[in-house]
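The structure appears below as structure tokens.
Excluded from the complex is one protein chain; the other protein chains are retained at their positions.
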Amino acid sequence: MVKIYSFWIFDRHCNCIYAVEFDTDKKEIQRLTTNSSYMHEKAKLMYGLIFSMSKLTNTYHQKSIDYKETDELFPLETNFKKISTGSYSIHTLKTKTGLIFSLVTDINDQDRMEIELQYIYREIYLKHVTLNPFEYNDYALSESETKGEGFRHIENSNFDKDIYAFIEPLL
Amino acid sequence: MSSNISSEKTNESSTVSQVDPDYQKEIFLKQLGEHVYQQNMKKINAEFFNVTYGSFVRTLIDFYDSDADKCNEKLKAMGESIGSRLIDDFYSKVTNQIPRCSNLKDLGNTIAYVGFKMYINTVPRVIFDETNRTIKFRFESNANIFNKFVELPDDIKEKKLYYSNIVSGIIKAALAGIALNCDVEFISDTLLDDQYTDIQISNVTRIKDEVPMGQ
Partner (left out) sequence: MSLESLLIINKSGGLIYNKNFNDNIEKNINSNDMLILASTLHSAFTLTNCILPEVLQKYSESYNDSKERKENEEELDVTDSERNKFPIKVKYYPIGNKVNITTNNMIANELLRETTMIGTELFYNKKDIIDYEQVSCIRHIDSDVLDVYFYQSITGIKFISISNKKENLGVDRMTCFMMRVYSLFSDVVLKNPFYSVEMPIRKNKLFDDKIQMLVEMENLV
């Protein structure tokens, strides 16, 4: 049984577009809203950690297998799965379109959470966000909102409902 | 009977694989496209689709007073907003099964054998030009399902309206979704009395991954 502490989605402009944090004791929910600077700060740190660690493992791997960048169109890609610390683990799923889904759970070495993340991407995100014509195509509407400076996020009550319905039994 | 056919196919691919791994990959992509089309895709009535798209283009032409350039532009823009959504749908349906593209030819084959097959159930011929680094998708006379039942009136034909220009927008935005920038355009259309319908992808470049501010 896994405890879930929080759930995050980042888009390819390095912006956090969805975040929700759970309090296991009181089942209190902290969400990403436009005003909460606490979650925005935390999202930046979270993205920074995932970004720098995946970049580090990627460059190290390329050097260890003596890889030379030959084809600039299709570079070597590696997937970054998990950071585990003494008290919690961060599981990530990076899709080919550059979205990063990330679940923060307690430490449990057996659980990979890959199936859960794939499910969230395929069944919940796709249904309520990608194929919903009233959501943005791209959460950064102008140049100034790229590179982690954006503030728009998913505000979709059906999406919320499905995410909670999926995560609550796991709490 | 059907089992005979499939075993023949596998035999064929296994003998060819010793000669050409590219060909084997092509066959795999074809099978994958067929499989995903059969298993995962929801289908709608083709006539309904044609009539809907037809009345939609008609409305657009009326709106712009038969200005074909503006219509082409608008169709492409609409296609782009479709494509940026469809790419997520595409990957979520074929994930873990699709082999990684390693060159432009692979990219073309994947779009043709899996992408076109999944969404419009038609496989175009892929013509890859090594020197100019372009990919051309060629539909034979009646293969493009968008063109079914369509007879363009003469005045619009003269102004070169590409009736199914929405496809070029879809391809462009879908590739932008996986960080590939490119130009996609129609270069000929059977509706304009050309022999084939050709869609061309050119100038493929990679969009650099964004890094957060201050990195």
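Per-chain numbering from 1; labels A and B assigned in written order.
The working rule: contacts are C-beta pairs under 8 Å (C-beta built on N, C-alpha and C of every residue); 3 or more make two chains touch, one makes a residue touch a chain.
In this text, all values refer to a predicted model and were calculated from it rather than measured experimentally.
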Counting the whole assembly, list the visible chains that the omitted chain makes contact with. A
Residue, one of A:F80, A:Y139 or A:F159, that touches the chain absent here: A:F80
Among the options A:M46, A:V129 or A:I163, which residue touches the chain absent from this view? A:M46
Applying the definition given at the start, please give the residues of chain A touching the unseen chain. 5-6, 21-25, 30, 42, 45-46, 48-49, 52-54, 56-58, 60-61, 63-66, 78-88, 104, 107, 109
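One rule holds in what follows: only the chains that are shown with their structure count from here on.
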Chain B partner, complex, touching residues on chain A are 12-14, 44, 47-48, 51, 71-75, 77, 95-99, 118, 121-122, 125-126, 130-131, 137-138, 146-149
Name, in rising order, each residue of chain B that touches chain A in their complex. 81, 84-85, 87-89, 91-92, 95, 100-104, 177-180, 204-206, 209-213, 215
